[in-house]
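A short write-up of the structure that comes next.
Note that one protein chain is taken out, while the other chains of the complex remain in position.
For reference, chains read A, B and C in written order, and residue numbers begin at 1 within each chain.
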């Protein structure tokens, strides 16, 4: 897959950066004339992945490093990779189930991965306990947009 | 200097990324309640530095990598570093003179560094011919902003 | 994210505005609970009309408030959810614990109607 444009971003595991990551994704993706819905879908999925890295990966510690990569292919595919070096996930299949959460059940709904899957065309989760997690989100933009 | 928040961004030397880099800087800096003028000053200086990396550093080749770092200190200092691995600058003092340009004189005004200096509180230029250039831009935000 | 409150009878109306994510949910969660207790409210309307962005953190906020309101034998209802927010809430099964109405006015009417029964 050849990318026509690509950026890499490194940020700290501070919750302020959730909004920042969404803005960056919106600014990058805007180059490719997405619809308002496509842009919102992408922002929502990224928000889930970054929040997960902060809350679960780094367990609310603010000095973790989160990497985000966003790339676009000539065929209108937006590929986003969110990576943390946090605690990792023991059972990925279970983690992806709707309503499953290891977080504070008063705060977390266990719907993060379900939302990502619903709003993106593909979600790949790779994780090693003790080493970290890497979530790949793929969205195929509507070709009629003049891509 | 301890940073309260910091991001690192890597992008390609494509001119579309000038606007993208400005958006990223605006999204990051907005966390610290800058005035509209301060935000515009920062966006303008960054636009000059990124354009220079693309036009002069990588001589309009689109596959160069530009690194941008933005950090904020508790005292309200915004520190931006723009780095390229391009051709570098032979004579930095001369390059910083108003109206000096090695670019196409129909297109480039030679005012890039002058604009950066005028809109930022400090501009540091480090460069090695054949290795690349690193521009550090510092802006002290107005403390009364509730920083 | 901003939040403003209004009290009608024993109904607290919390009008959320801006972006509702994990970061902003931390603050508004406390603000809602604190105001709910201070005003001795029994019922709660969460108004989403001015919410410009929401992810699953919004679902968490609603579930937490549901438990709070239920402890007072009150009701939680939602108003002004966009099609987009609706999709997330529906996915999470939120409408089985809290009904949604197009506007706050209709939400108030519905709460009053139930009390009248």
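Going forward, a contact is a pair of C-beta atoms (placed from the backbone, for glycine too) under 8 Å apart; a residue touches a chain by one contact, two chains touch by 3 or more.
Computed from a predicted model, the values in this text were never measured in an experiment.
Colleague: Missing chain touches which shown chains?
Modeller: B
Colleague: If I consider the whole complex, including the chain that's not displayed, which of B:6, B:29 or B:51 touches that chain?
Modeller: Residue touching the chain left out of view: B:51.
Colleague: Hey, which of B:35, B:59, B:75 or B:109 is the one touching the hidden chain?
Modeller: Checking the options B:35, B:59, B:75 or B:109, the one contacting the hidden chain is B:109.
Colleague: Need a quick check: the contact residues on subunit B for the chain that isn't drawn.
Modeller: These residues touch the chain not displayed: 15-16, 18-19, 22, 37, 40, 43-44, 47-48, 51, 54-55, 98-99, 106-109, 111-112, 114-115, 118.
Assume only the chains that are shown with their structure count from here on.
Colleague: With chain centres taken as the means of their Cα atoms, state the distance from subunit A to subunit C in Å.
Modeller: Result: the chain centres lie 27 Å from each other.
Colleague: Could you say which residues in subunit A touch two or more other chains, in rising order?
Modeller: 16, 19, in rising order.
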